[in-house]
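All protein chains but one are shown at their positions in the complex.
Read from first to last, the chains carry the letters A, B and C; within each, the first residue is number 1.
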Amino acid sequence: MTILGVGVLKGLGVTLKTFLETYPWGRVLLRAVGIPSANGLVTIQYPDERQQHSERFRYFPFLVYDKTPDDLRCVSCKICEQECPPACIHIVGPAKDEQGRPLKAHGRTYPVKFDIDMAICMSCRICVDVCPFDAIEMDNQYEFASPDRFGRLVFDKQQLLKSAEYFKQIKPSEAAEVDARLAAKQAKTAPPAKPAVPPNPSSA
Amino acid sequence: MLPPLEEIKTTLEQLLPGVTLAVEGIALLVDAKDLTAVCRCLKDNERFGLDYLADLTAVDYPPDRMDAVYHLYSMAQRHGPLTLKVKLPRTNPVVASVTPIWRGAEFQEREAYDLYGVAFEGHPDLRRILMWEGFEGHPMRKDYVVEDQDA
Amino acid sequence: MTSLDQLFVHAANTALGLLSDRLRPWASIALRIGVIAAAAPAIMMYLTLYERKVIARMQNRFGPTRVGVYGLLQPLSDGLKMLIKEDVVPRGADRLLHLIAPILAVVPAILLFAVIPFGRRMIAVDLNVGLLYVFAVSSIGSYAIFMGGWASRNKFSVLGAMRSVAQLISYEVPGVLSVVAIIMVTGTLSLTGIVEAQAGRWFVATPWGFAGCLTFFLSGVAEVNRTPFDMPEAESELVAGFHTEYSGMKFALWYMAEFLEAFAVCAFTVAFFLGGWQGPAIPFWALAGLLAAISAAAAKLPLPVRFVGALASAGAGLLWRAEPIPSWIWFLGKTYALFFVLIWFRGTFPRLRADQLMGLAWKFLLPLALVNILAAGLWSAMPFPVGTALSASLLVVSAWALVRLNHPAQLDHRTYVLAD
Partner (left out) sequence: MSQTELDAKLLEVNLGPQHPSTHGVFRMNVTLDGETIVKLKPVVGYLHRNHEQIGERATYIASFPFTDRLDYFCAMSNNFGLALAIEKLGGIAVSERGEYLRVIMAELTRLLNHAAVTGFLLNDMGAFGTPLLYAFREREKILDLFEAASGSRMMCNYVRPGGVRQDVPPGWLDQARRLVEEFPRFLDEFEALLTENEIIRQRTQRVGILPKELAVNASATGPLLRGSGVNYDIRKVDGYSIYPRFSFKVPLGTVGDVYDRYYVRILEMRESLKILQQALKEINDASPAISPKGLALVKAPRTFRPPKGEAYGRIEAPKGELGFYLVSDGTPQPYRYHIRAPSFINLTILEDMCLGQKVADAIIILGSIDIVMGEVDR
């Protein structure tokens, strides 16, 4: 048998406690009567302070280049274009000369045009998952608001290009993984001339 | 546990004289005319007790086949699923509504009607549900052409 | 000391004294009107900020912080926004009534301020029928609401307006009846008289006063459509109820009416039951009991807290003897504290359903208010301990009986099976 009104009072107690918890003097008061209390304010005052995002936080993709902007990892294989669920990637390439032979920069083919419509992109990261060259990665910049819908949100190759250094800076552990993978790949493909390393008995 | 498909088929055929069933993959094929009788039996007969219609949809196989697919479970006996399929002609597919048997079919039949054009006879309120009234065509059919918005 | 207490009175008298005798009565009227007309919107604006801040804090938020220091200029920017917003009148609405309704809602709310006793001798008009005036004027609001709801030509508005009228009429009855006890005890309808009658003790400290205070305050909350009785504008059901179709300044006027009335309800509750502009007139035994309770609880507290507590109570006692706090601060302080309760309710409770709300008025508050009159009679007719005890027990028993009679059988406690 509960007394009518107790539930109402309990509810009032909860809100009053939360109210007091948001003030320093309120917390002192609560502690004085033996109620443990922590800072009750949870708002992040956005333009003044920003939320600390985790390393994996992803927003829009960008293209990675290694040393100079023309040394981009993308070889214009168009797998991401094909797999992109909302079809927001648009690639023209690989670049060819007049005879139709693929042009190469730093030993790789490269795209003539690489556009991503950020208004359509849904930040799903599938392009990163499928890219065999680790050429596309997810950025964590998120302030892209623009007053027009089709103009400034279509990012071209120049806007998308960011250095591998930058990638290392924003996502150190992921970059390390990628670097290890690329190094392993290079070790496998590059040195056919060198004598083979003594076979490791444990590797199958 | 639900008996194997073949056993269900023979039991049903014994219980409902005049009904012929077939097994296709994991599904039991039912003739459109027998659907109500089969469903009633599956729901009411103790041996099946399939009181819960989990899912109802249609599958389009051009050029001439359209399936209505039913997934049945039993909440009381906690078994299932039994997949029922009804083969329908692709032009003017009509099948009896199971809404009188399972209320849960009401919206799902409306959805199948809306997206595939399967008409469910005896449905209390067969209208489009996801598309708007006056919309033409059935957008989930394989031959439906999407108008290009950018064009 | 009295100079601070009578600061505004003296200021007004000095200002009026500069004028010739012929002008003075007119100037006096103009001054009173001017002060109220200027103060009412200012009060309303800062009540909105007060409410937003407090509710925000109850929800782990800051509330407005952007405009001005601590968001202190927020109400001004809100007001400006309301002024420059487009005023939409629905097609098919009754344009004239649509325009008149919000004005008609604000006018009585401001008129109520004429009889609010803000402090000792600080009352615009000390009407000898002040109480009647209060109820007469405050009930005009329901016409405005129905007018606005009907003129909008919107189903939600009409539904809200209908609810509102039903609610206002229902709650006016217990509201008036709860004040009857005061009239019986004080023998006056003047608000100044009622406040002065509480010099010895606030009415809320008497059994009938306590019950009356609750009844009056709850009815008041319901009359001004505040949570948990905000049925007419139940936004989750009726979008915004009677003011669904209002925008811009007209919408601001509705809001102003609501806030001013809410303020007035708090002010009148303070004036009728909580001692008005008088400081706490706690009887000595109550103070002693309170001190005893505090000292009993103090054993648990750490030493510094106890020390500060002792100092504070000693200081409070001295201050209480000296009464240095001006009467108008007492009054406003109590009113704003009561308004805090209103906000607190809003931050905590969902609303009742329309029919449950009516049930509360007719089945619980009305009979209780009637019994309360009897209790007040007993209290004043009998000598001190007997009358108090008798009226208290009468009220407790009847409240208990009312709860039992009304007790919705549906409030059952349930056991939940945890199945495997």
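Assume contacts are C-beta pairs under 8 Å (C-beta built on N, C-alpha and C of every residue); 3 or more make two chains touch, one makes a residue touch a chain.
Source: prediction; values computed, not measured.
*Asks:* One chain isn't displayed here. Which of the visible ones does it touch?
*Replies:* Listed by label, the shown chains it touches are A, B, C.
*Asks:* Over the whole complex, note the residues of subunit A touching the chain we left out.
*Replies:* 2, 4-8, 10-11, 13-15, 18, 42, 53-58, 82-86, 122-126, 129-130, 132, 138, 173
*Asks:* I need the residue numbers on subunit C that touch the omitted chain, in ascending order.
*Replies:* Touch with the absent chain occurs at residues 55, 58-61, 155-156, 159, 227-228, 230, 234-239, 346-356, 408, 410-412, 414-420.
*Asks:* Spell out, residue by residue, where the missing chain touches subunit B.
*Replies:* Against the left-out chain, subunit B lists 25-27, 51-55, 57, 59-60, 69, 71, 75-76, 78, 81, 83, 102-108, 111, 115, 128-132, 139-140, 144, 146.
Simple rule for what comes next: only the chains that are shown with their structure count from here on.
*Asks:* How is the touch graph of the chains shaped: line, ring, star, complete or other?
*Replies:* Other.
*Asks:* From the centre of subunit A, which chain's CA centre is farthest?
*Replies:* C
*Asks:* Can you work out the whole-Å distance between the CA centroids of subunit A and subunit C?
*Replies:* Taking the average C-alpha coordinate of subunit A and of subunit C, the gap between them is 54 Å.
*Asks:* Calculate how many whole Å lie between the centre of subunit A and the centre of subunit B, each centre taken as the average of the chain's C-alpha atoms.
*Replies:* Centre-to-centre distance between subunit A and subunit B: 44 Å.
*Asks:* When the centre of a chain is set as the mean of its C-alpha atoms, what distance in Å lies between subunit B and subunit C?
*Replies:* Once rounded, the distance between the two centres reads 62 Å.
*Asks:* Where in subunit C do residues touch at least two different other chains?
*Replies:* As it turns out, subunit C has no residue touching two or more other chains.
*Asks:* What residues on subunit C touch subunit A, complex-wise?
*Replies:* My answer: residues 54, 57-62, 65, 300-302, 305, 344-345, 347-349, 403, 407, 411, 413.
*Asks:* Where on subunit A is subunit C touching in the complex?
*Replies:* Where subunit A meets subunit C, its residues are 2, 4, 8, 11-12, 14-16, 18-19, 21-23, 32, 34, 40-43, 45.
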